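Of the protein chains in this complex, one is absent; all others appear in place.
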Amino acid sequence: MTAPSDEVAAKEGVARAPAPARAGSSAAVRDDRGHRLAILAAVIVAFLIPLFARDFLTFQLTQVMVYALAILGLNLLTGFNGQFSLGHSAFYGIGAYTTAIMMSRWGIPYFWTLPAAGAVCFAVGFLFGLPALRLQGLYLALATFALAIAMPQILKFQPLESFTGGVQGLVVDQPDPPFGLPIDADQWLYYFTLAVLLVMFAGAANLVRSRTGRAIMAIRDNPIAAAAMGINTALYKTLTFGVSALYTGIAGALGAIVVQFVAPDSFNFLLSISFLVGLVIGGVGSIPGCLVGGLFVLFVPNIAESVSTGLAGVIYGVILLIVIFVMPAGTAGFARIVFARLLRSPKPEGRSR
Amino acid sequence: MELLLQQVLAGLSTGTIYACMALAVVMIYQAIDHLNFAQGEMAMFSTFIAWQLIQWGLPYWVAFAITVVVSFVAGVLIDRVLFRPIQNAPILSQIVAFIALFSILNSSAGQIWDFTIKSFPTPFGHTALFGSALIDTHEAGMIGVTLGMLGLLYLFFRRTRLGLAMRAAAANPESARLVGIRVGWMTALGWGMAAAIGAVAGMLIAPVVFLEPNMMLGVLLYGFAGAVLGGMTSPGGAVAGGFAVGVIENLAGTFIPYFGRELKLTIALILIVAVLMVRPSGIFGRQAVTRV
Partner (left out) sequence: MMLEVEELDAFYGEQQALFGVGFGLDEGRVRTLLGANGAGKTTVLRALSGMVRLSGQIRFCGERIAGWATENIVRRGIAHVPEGRGTFLRVTVEENLQLGAMTRRDRPGIAADLEQVYEHFPRLKERRMQQAGTLSGGEQQMLAVGRALMLRPRLMLLDEPSFGLAPLVVAELFEILRRVNREMGVAMLIVEQNATLALDLAEHAYVLETGRIMMDGPAEVIGADESIRRAYLGY
């Protein structure tokens, strides 16, 4: 049995950890430096945007970051660990409601709700991951789908109304910028979200590059071989479920704060589908791709709606199809192909390698 | 006891809808080795076409036949035009393509025929069967047609060369090519058949749930659940699964105190997942035996 070649990996639409240039070589230093410069440039731009943009755009970009974080959660589970989930809207919802309940019922400051939401979702995700060990592919899809369906129903459930606010949902107060900074609330939320995003994306990137990350990906690529190598697949899979839920849960918490409102029907399976679409468009297994996914999921439906209200669905579908046709491996896959073409020096015809 | 029996029978009767849908779901799964999320929407669209033909004055069975044929052709076209070009793309990307198709069909149906509920005729009438209050002639007709389709499919797949070729093409396309099977056409044929079955399912279901663009959403979910419960490799299992889902849902709604009614769907799904824990390939599904 040959090891999964790059060709196979490209077909699976999955990111391969880039072959590490030998440590210390100039190529390695160049690669790393290029990477870091790019990230620094992006962060600087991100920092500057709200200072020049209108409030509504700032608000929308904050939402983009929230979605990107949620998609990253899904990516960790599906892209890096190969466990398909249609249920992440539930984790997002749990995170959102944790924050909403803590803030509106118990008056807890918003920043403390994030770790709380994360912890709650980690626990739920981990517990869900246990029975999920027995399910594969389609059947796992159904189980996670059940979770997505259950969530709005549970949230609307009468006896829990004192907690959840029932069908009407809960209102969340918008936090004020701290220390009397000369920015308005929307801008503050933007920066807050940006900070959380950077921390969590960095965390994910580190995880992926670590030994744990490699084990997680090994389980995705060849679970039997991974087990044979001594990797505790059960432990890693459930942990990944938990971490994935944590990420999406914190995104949900942020989402609640940004939108200032939670209601059961916003956390239905359509949200799960949006996450999936965002994941694929951005690029399965690509961390930066999640941002592209977030952008797509927030803006494209709006664009479709603005072209024609009645046929919004058709336009959205057509755009989706075009993107899939042109970039079957998502934006990240496409970018990889483009860079590979640009960087490869032309060879004379017929020469062997 | 009386109530239990009543609810079981009521569940069986709603279950016929799910059984029909489950059959279509499994059909296409056997043909293309994938789940078609847009299955329900294709069925819905077909049903609207039938409705339109009837509005234009065509007799029921003529409209029925034309719709089935048109759906078959549409299924083949969707496969060739939409999914062939991306057949080598990653599975998740293909799933997104299905989602796109779903969105397109739902939105265009809404645009063409709007969202008001329409009634759809049934050739079987709605009179009570044998005077019993539990099942009417239409439901009996649904069961009959579903079982009939099941029988035909069984014969087709198990007893004909073409059926065998289709099974082979879906299970192992590369090997299928090595025995000379034109895999591309087998897949297209599978799509056509699934579209046709979906159309029949839609036309059977519409008289009960009434025709509107979102009618198939819940049904598809239940059908999917039924198919998974029964085992995706078994059309008979899928039909049984569909009936089971109907019964489970009804019993949950009636007998589980307090939250049964509101959480019917959730409970049904939880029960199904519980079953899958015990039998991960569904009740009748065959675990493909592979030597590592």
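All chains are identified by letter, namely A and B, in their written order; residue positions are counted from 1 within each chain.
Note that in this section contacts are C-beta pairs under 8 Å (C-beta built on N, C-alpha and C of every residue); 3 or more make two chains touch, one makes a residue touch a chain.
Here the structure is a predicted model, which is why all the values come from computation and not from measurement.
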item: Options B:I181, B:I197 or B:L276, residue touching the unrepresented chain; value: B:I181
item: From B:V8, B:I91 or B:L164, residue that would touch the chain that is not displayed; value: B:L164
item: Selected residue (touches chain absent from view) among B:N172, B:N214 or B:T254; value: B:N172
item: Residue ranges of chain B at the interface with the undisplayed chain; value: 161, 164-165, 167-168, 171-172, 174-183, 233, 286, 288-291
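Everything below uses one rule, namely that only the chains that are shown with their structure count from here on.
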item: Between chain B and chain A, distance of the C-alpha-averaged centres to the nearest whole Å; value: 32
item: Chain A-facing residues of chain B, complex; value: 35, 82, 85-86, 88-93, 95-97, 99-104, 106-108, 110-111, 221, 224-225, 228, 232, 258-259, 262-263, 265-266, 269-270, 272-273, 276-277, 280-282, 292
item: In the complex with chain B, residue positions of chain A that touch it; value: 11-14, 78, 131, 134-136, 138-139, 141-143, 145-146, 149-150, 153-154, 156-159, 224, 273, 276-277, 279-281, 284, 310-314, 316-318, 320-321, 324-325, 328-330
